[in-house]
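All protein chains of the complex are present and in place, except for one that has been dropped.
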Amino acid sequence: MTTIDTHVGVSTHTTGSSFVASVGQWVTSSDHKKIGRLFIGLSLLYAIAVAVIGALIGFERINPDGAQFFDADAALQLTQLHRHALVFGLLAPLFIGLAIAVVPMQVGARAIALPRLAQLGFWGWALGTDLVLISFIANGGPGGGSSDMVDLYLLGLGLSLAGLLAGAVSVATTVLTSRAPGMGLMDVPAFSWSALMGSVASVLSLPVAIGTVAYLYVDHTYSQTAFGDNKVINTWLGWVYAQPQTFVLIVMALGVLAEIAPVTARTRQPLRPVLLAGIALITTATLGAVTQTAHVLDLSGTTGDKLSSTILFLFFNGLPLLGALVTVAVAMLSFKEGRPGVNASFAFALLGALMLLAGVAGSFVQHIGDAALVGTSFGEGVTAYVVYGGLLAALGGITYWAPKLWGVVLDDKKVLGLAGLGFIGVVLASLPLYVAGFADQPVDAVNDFDYSGPLGLWNVLAGAGSAVIALVVLAYVGLLFAAVRKGAGASDDPWDAHTLEWSIPSPAPADNFAALATVSSSEPLLDVKPSQEVPA
Amino acid sequence: MDTVSRVKSSRRRILGTLVGIAASATLAGCAQNAPQDTWEPKGPNAEMIHDLDNLVFPIAYVVGIIVLGLALYIFWKFKDRGQEIPVQGHGKPYMEITLTVVPALILSVVGVFTFRTIFDLAETQDTEIVINVTGQQWWWEYDYPVQPEHGINQPIVTSGQLVFPAGTKVLLRETSRDVIHSYWIPALNGKKDAVPGRVHLLRLEANEPGLYAGQCAEFCGLSHANMRMEAIALSKEDFAKWVANQQKAYVPPAAGTVEAEGEAVYIAQCARCHQVNGLKDAQGKPIISAPDEYVYSGAAPNLTALMTRNTFAGAMFDLVNEKCRADVWGAPSEKFGEAYLKGVTEDCLNQKDLRAWLRNAPEMKPMYAEPNLLGPSDGKYRGMPYLALTEDDIDKLVAYLLTLK
Partner (left out) sequence: MFTTGSKYFIGLTALSVVATVLYLFLVNPSDLGALALVGLITSAATLSGVSIFTRDSDTETVEQAVDASAGPASASFWPIVVALGAAMVLLGLATEPVVFVLGIAVLVGGGVEWMVQGWSDRASANAAYNSEVRAKVLGGIEYPGLSAVLTIIVAFLFSRIFLAVSKDAATIFFMLVAAVIFALGFVFAARTDLRKKALSVVLPVSIALLAIAGVVSALSGERKQLVDAAREDHFAIEHRECGEEASKYYDKHANNRVPLRKAVIATITVENNEVSAKMIGLDRKVDTITIPRMNSTTVLFRNLDDSERRLVVNLGSAKVGDTDVVEPLGTCTQLTGKGQEQVLTLTIPKPATAEEPFSFTVPGANGEIKLVVP
């Protein structure tokens, strides 16, 4: 027997309070939904900015000697800023924020575990990212001309990583310790499971990144003997922005798909244990990440050399790819069992997941030595697929949980349109870079390469893709704003969903559940409304 | 013994004690060997004070006798014999006014003369020679700024005895290097405090050549009682000789002599604090002492012409033996200069005290010179420390010091 409390709580809307009081509330709040929304909001702002930078880089590559947008000296700094903002301004905080906002509700907790740590996490990440931006503006960052500002870049990066780490610790602890009675780890919703996996993987890999930053800072400040000067910082730090570290951050993106797919198909998730295992398998990316090396398949040399290279390649690059494939495949099985259908959140999540697969698979290809893609813009294409794919999936998640976070349901058709446009944008922003990679266009560079011929076209397309993504995010944020301004209108369970967060009012009250629910399956809501279930 | 007789006997004892004290105080005034007697002025400044005393004291005596007599009369007249308590009235305004006005008038008369004397004593416009006097624990340093009219063409630094020309208006510029001291030669003028960071002026003038003793008059630490001074007035001719002698060039002892060995000991042991003008090291470089590094006050006596002085260690000890000192002290005024300028010859040297001083100075004069007592002064000595000299060293040193004339 499953008992579910569906009490009607007080709305978290603050009406009539002054601007100062409202700012004070946001600054001091330990409500996980507020902290999560802060993460999400700021990440989306960065998403717009980073897409604009991507567009600039694409257009600049048409004719670097013309220097339309920035001078040659700034090229290295701008490409590095682009990489940084893609991964730690957009991808990582967007999912940590979504997890902080949603996971406690999903697992039936009244609050997030370690709420003030989550708060510290947001402000640490935000201020650290500010320091990074200041350092770039003041001629710092990798390749920067001001030594102090290069230091500041490293220190700011360290702080923002520490902030993300704090958020990840908070999320992982919530799933591990604050589940509703009766909810074993096997029963946690797919997104919460992916949040746990992603957070644990972050907790295991981010300290290594912070350690790298620490030794780079000490060396850069005091001697510049062990790790070189400002230009080569990212030789040592590059892995933090590259695959497989980025895979650690997209576990939750596939979790979003796994969460939404069975709800859309109106069925219980088939092969649920396999799905959870698939998600868990993606976190083997951590193993590759902490080694801080790209494991390239090298088929030259003796048989022994070939064998060892193949084993390493398959182990470090193959396992995450396998995990991602399994996850997407099993999630899509819902549609075989349930009834096919589509809505905006599912479309975003699915298209995002496909883009991610393209990225993960691309990374796999990139690490095949004979393809000669290492050091080319193919890597940029992989990052773009992964990050923008993650962005699409996250927008799907935001659309899905908007009723609980803002009390609104977004216009399905409009969002569906944006999903389609976003898909085009991502493909444009990424695929041409794959092609350009085969033409040996260098990675993270603008100058010293002949972009004439078809390459110009590819870069124009990539730039245009980034511009489209910027527009999509802008339009999405506009839609969300408009909906929130219009006011609440969402019912408690608009999607006819399976998990605990849909048992409480929309938007969710500050303390989530007035009384704890006791659950006995992985789809507790379905247990109490069996009539709506499509027979398996 | 009954109570009455016990009271009578104790009264008699108290009375006896009082009479004894009064008699000894009175008889003390008859002392002949009293060099610090305030009633025997030997110069115009002290005479001014003395003249004022001559005016003020008789008045004070008269007032004192009247007040004391009235008090005794009232004690006796109104003794409690069981009579009724008199009417307690408000008082008698006429009497009160009288008793206020009369003392005011007396004080005004005394005040007029006192202020006049104070201003006269502070007069410095007619100064004829200036001498800087610096006090420190526990000795006085005298330095004579360049004054060509007196033949002083280079600064003279000495200690223990202040030498000046008789019949000349001397201006002392007093200051201190550590704590407050007070300079007082009773036969020549009143006291004047020497205060760190300030310059106080004191006029001295002696009518006749002679030796005038004094004593630090402000408690200044452990050896305050041993901080003495002697003012030596010489005739102008004798003073010129003294000045010339102080400025003469240093003559090193002949090589190979015991005095030369003494010079080496001096350089090794004494020169870091005590200056001897003209002393040079083996390279021919002048040796400049550095008492600022070892001594709390930052100074130690300059020994350039040590043997022209009659005292050492803050005038606590005689540098000459008893007989020679008696010759100087006993010399008549006209012969005094000649006796003083002889200085210290080998026969006259007070070997006993000088050697004892060199052997262990802190034992001779309390000075906080123990190494474990230097905390409050940042590890610096307040006087001469124990130097662990051997008897052989002392022999050589004494021989060398005798050459510093």
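By letter and in written order, the chains are A and B; residue numbering begins at 1 in each of them.
Methods note: a residue touches a chain if its C-beta (ideal position, glycine included) is under 8 Å from a C-beta of that chain, and two chains touch if they have at least 3 such contacts.
A quick note: this is a predicted structure, and the numbers were derived from the prediction, not measured.
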Out of all the chains shown, which come into contact with the hidden one? A, B
Chain not shown: contacting residue from A:P93, A:G124 or A:G238: A:G124
Residue, one of A:I137, A:I311 or A:V528, that touches the chain absent here: A:I311
Selected from B:A34, B:L55, B:I106 or B:V130 as touching the chain missing from the view: B:V130
Of the residues listed, B:V19, B:V199 or B:A326, which one is in contact with the missing chain? B:V199
Identify the residue among B:M48, B:I156 or B:V243 that touches the chain left out of the display. B:I156
Positions on chain B where the hidden chain makes contact: 124-125, 127, 130, 132, 134, 141, 143, 145-146, 155-157, 171, 173, 175, 177, 196-199, 201, 286, 288, 290-292, 297-299, 302
Touch rule applied to chain A and the missing chain gives residues 25, 27-32, 107-111, 113, 115-117, 119-120, 123-124, 126-128, 130-131, 135, 148-149, 151-152, 155-156, 158-159, 162-163, 176-186, 197, 200, 204, 208, 221, 276, 280, 283-284, 286-287, 290-293, 308, 311-312, 315-316, 319, 510-511, 515-516, 518
